[in-house]
Structures are given as C-alpha cells and as structure tokens.
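Written below as structure tokens is the structure these notes are about.
Only one protein chain is missing; all other protein chains are in place.
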C-alpha cells in the first residue's frame, strides 16, 4: 500500500495520516466503544462522528461531559499523531456551549494551530447535526520518543 | 430517612449530598459503565474510585485521556450538585501528569474552591494506587434552574 | 455622530462597537499605559497593536507573559463589550508559542466563537510583525447588568 513515488507530497502525507489513524483506531477501545467513526484525516487534521446513545447520559439526563470530551480528545489524538511521531496529550481545556441529547449526531473536527519542536496546539470544534456548536476544545500535545507505525 | 432535627448542620448537609449523589449516580450510565465507585461525598466534595480496564485504553496502549477526564468530571458533577441545586459544567481544563495503565486503581477527589452566585470552581486531583498524581482537573460550574432531588 | 437611519444594520453595529470601544479605551489606563493602538473593532471583534518596550521585559529578558496576556485581554474586552452590554471576563487561558522581544510589533485579533445568554467565548490570536504566532488566548465572558454607554 506504498504510495507511488510520483504522488504529490500532500497526498503522501494524507496516506500516512490515514495509515497511522487506522492503526491507532484498531487499538483504541474507547473510541470503538463509543461508536466513533472516522470521517477524514490528514496532516494535523481529523474529523470524527459519533451518535449519542442512551448509555452516554449523566445524572441530568443529558450527554455526559466526559463523552463529549472523549470524542474531542480522540480527534485531537488522531490529528497530533498524524505525522507518525508518537505524541500524547499534555493538557486540554473544554468549554461546553450547549447540551447534547440522545440521538444527536456529533461531529468533532480537529485542526492544528501550532506545532513547534515537541509541542503542539490543536483546536477541536464539536457540533451537532444542525451545525450548532456543542463544545470548543483546545489540546496541548507533547511529542515523545518513537513512531506510531514502525516501518 | 429524614435526619432527626438535632443532627448538626454539617451532618444534614452530608446526608443531602449523599442522597443527591445516589439519585444522580443511578441515572449516570457513564459513571456506572466505567465501574466508578463512590467513596465519599459531602457539601462541595466528592471522592470516587475506578479501576482501569483493558477496554479503557487508547491507540498508545495507555488509559484514554477521555476516561480519566470522565472520572474527574463525574467527581466534579457530584461535588457541584451536592447542595441539590441543579448545576452543570460550563468548562473544564485537565493536565495529564503521568500515564495510567490497565489495572491501576484511580482515585478522584473533588474540592470546591469557590462558589458565588451561580458560578463555582472545583479542583479535582486524580491519583493512582501509589498516590502518584495522574491528572489535575479544574471545573467551572454553572447553576441552572431547579433542584436535582424534588421533595 | 448618530448614523443616518438608512445605514445598513451591520454598519450601525460597527459604529456602536467603535463608540463603546472609544469610551472604554479612554478609561482603560492599562491599555493606554501599554501603548496599545486600536486598529479595528466591530460586533464581536477587535484588533489591537502594541510595540514591545524595554519596560515590558521580565527576568529572562523577554516580554513578560502578563503583558502579552494584557494585550489579548484588552482585545477580548473590546470584542465582548462591542454590543454595548456590560460584560466582564469570567476566565481565560493562554498558550505561549514563541517569545516576544523588545521592538516586536504585536497584533491581537479577537473573534467571537460563541455567544449564548450571558456567556460568550472569544479566541484571540497574538502575532508578531512577521506573522508568527506568539500566543493563543481563549476568554470566557459573562454579561452583567447594564450598558457600557448610556443613551
């Protein structure tokens, strides 16, 4: 599945991001357990979808903040590992703008804002099926030793 | 189960906090699904425990940040609803200090730092079985209309 | 200086934002003391500039984080008060991406990300004269009673 040598650079990067994400996703039992779907990935980018299930609600009957965070955090993880350099979360902040309810189709889109040396900043916007913003997430990544996918 | 009239004020508050937390916990399918145990609750306070299971790992083979966040977020929710005034999360930040691994016994302790009008600040410290700090969480709460437990 | 009645709605909003910002700026001794210049304001928006002076450095000889924060915080304040509803900061976070040095010309651009009921989220990007990102700031606003400019 090596891209041919004459594929443009950006396309190669996308192929690499897809391979890394697929590798991570098959081992990411949380993202799988939440029913997260990968819509698109690229260098420094990812877009995920997830449907809110009854098992995702909290004591107020709305989607648990931890579930929304997990969706955003997975999008962040796929975006910051997309260049195959093993990278973990150092810290994150999330602002909850509106409640999500059972049946809502959430979308999380992660975009790289900064990447310098070992540290990156990624913004993730979580929206529902109507396009309404549910949460804004900002993640700080820290690159560690090694690659995700070995040769 | 009404406390007798001569019970000191603080004790009454703890009884109320326990009743509210139990009511919320039985409806909180996320906390239940994660196997979270309530250790202690009181006014503006909660302490929870959770064992890291294989299903909680991410693509790097360590506990998913969303799971650690969910544990802290539940502790925050029980602490900020402990006075029976319906309260939701406005925003949270989390710093990840060390990885948690399968089998680790995590403890999340939430403590109220500030409560004014409708807004509160709660700090949650997540530690493992050796007492090592796994994460520091800070939540901003917003009180909405109504009570959790009706008379 | 009332705008004529046939001015389009957006233009009226910009005129109001400018009037509110000017009123606030003449009373904002911190922004004035830092030599901040207003480049542009509009509904939910502001753009400021500031030159880093020798008096703005810290013990490491680079621009003090508090000065960069103050620039971003002023941009946030002008953006969230731009509709003439008195609004204060509830909380802010800032990530420092690169150092600013004496002589650097910093620009802070604040953009409204969310505004619901009394709460808003504003992102501010601080760049230097080369366009390099110096800091990312996110502010959470809280509307209080009253207007900035009285009739």
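Order as written gives the chain letters A, B and C; numbering starts at 1 within each chain.
Definition applied: a contact is a pair of C-beta atoms (placed from the backbone, for glycine too) under 8 Å apart; a residue touches a chain by one contact, two chains touch by 3 or more.
Quick caveat: nothing in here was measured; it's all calculated off a predicted structure.
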Option touching the unshown chain, where C:46, C:81 or C:113 are the choices: C:81
Subunit C residues that touch the omitted chain in the full complex: 23-25, 27-31, 33, 54-62, 64-67, 69-71, 73-74, 77, 81, 86, 88-96, 99, 148
Contact set of subunit A toward the excluded chain (per top definition): 90-91, 93, 119, 140, 142
Those residues of subunit B which, in the complete complex, touch the missing chain: 93, 95, 97-98, 113-114, 116, 121, 133, 136, 138, 140
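As a convention for this text, only the chains that are shown with their structure count from here on.
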Chain at maximum distance from subunit A, centres defined as averaged CA atoms: C
Core chain by centroid distance, with centroids computed from Cα atoms only: A
Copy pair subunit A, subunit B: interface residue numbering same or different (half cut): same
Averaged-CA centre spacing for the pair subunit C and subunit B, given as whole angstrom: 35
Computed distance of Cα centres, subunit C from subunit A, in Å: 30
Rounded Å distance, subunit A centre to subunit B centre (Cα mean): 25
Two or more partner chains touched - positions in subunit C: 93, 140
